[in-house]
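Below, a portion of the complex is reproduced, with chain positions unchanged.
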């Protein structure tokens, strides 16, 4: 099994959620984070003054998924999160050695 | 070493924390997340109107632990988090290749 982590623009969360539901992804975990990527902080004008925004609000999405589904999950997140502007996000994949559904104690693929 | 990640119901945090302390787990990291599992959003009545709750508040717990302890850590989290109702949570395990205690610079098992 695999864990797909995506850090995306907050406004793209609904699109990503719908893409994952259409794909039949059974669960996901979402949290609020702050991030910067290659543009780092950008300069913004707010009430006439210039501010350097160092961190920008982003949303992190985590999906534990079957190895066989992982490419589809990544591709669908990337397609749904993309606006074409800098800061669209980053997706990474790590290996998961065990999963358990707490209510039933099921393990492995059955727990997804 | 292993990283155990658990997404549980907020009300079960105290039970899980106590179970881990009883086990002698030396540290944990907790954060607020939103999630959905297989029931996805459920319909809720609030002040007479019906709302579809898409994401439910959950707590994520992370524990870095010795390979030899990981099964006990998982089993104790699952037992303490379980209420028997849907949405009780999900636990997953990933491999950790290095750990450092910042204060001392200790690495590996000694850093736990």
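When the chains are written out, they are named A and B in that same order, and each has its own residue count from 1.
In this text, contacts are C-beta pairs under 8 Å (C-beta built on N, C-alpha and C of every residue); 3 or more make two chains touch, one makes a residue touch a chain.
Treat the numbers as computed from the prediction; the structure is a model and nothing was measured.
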Discussion item. Taking the 2 displayed chains as a starting point, can you state how many identical chains form the whole complex?
Written reply: 3
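Note that only the chains that are shown with their structure count from here on.
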Practice prompt. Within their complex, state which residues of subunit A touch subunit B.
Written response: 1, 3, 17, 21, 26-31, 64, 94-103, 105, 111
Worksheet item: Which residues, counting only subunit B, touch subunit A once they are in their complex?
Response: 2, 6-8, 31-38, 40, 54-55, 58, 60, 74, 77-78, 81-95
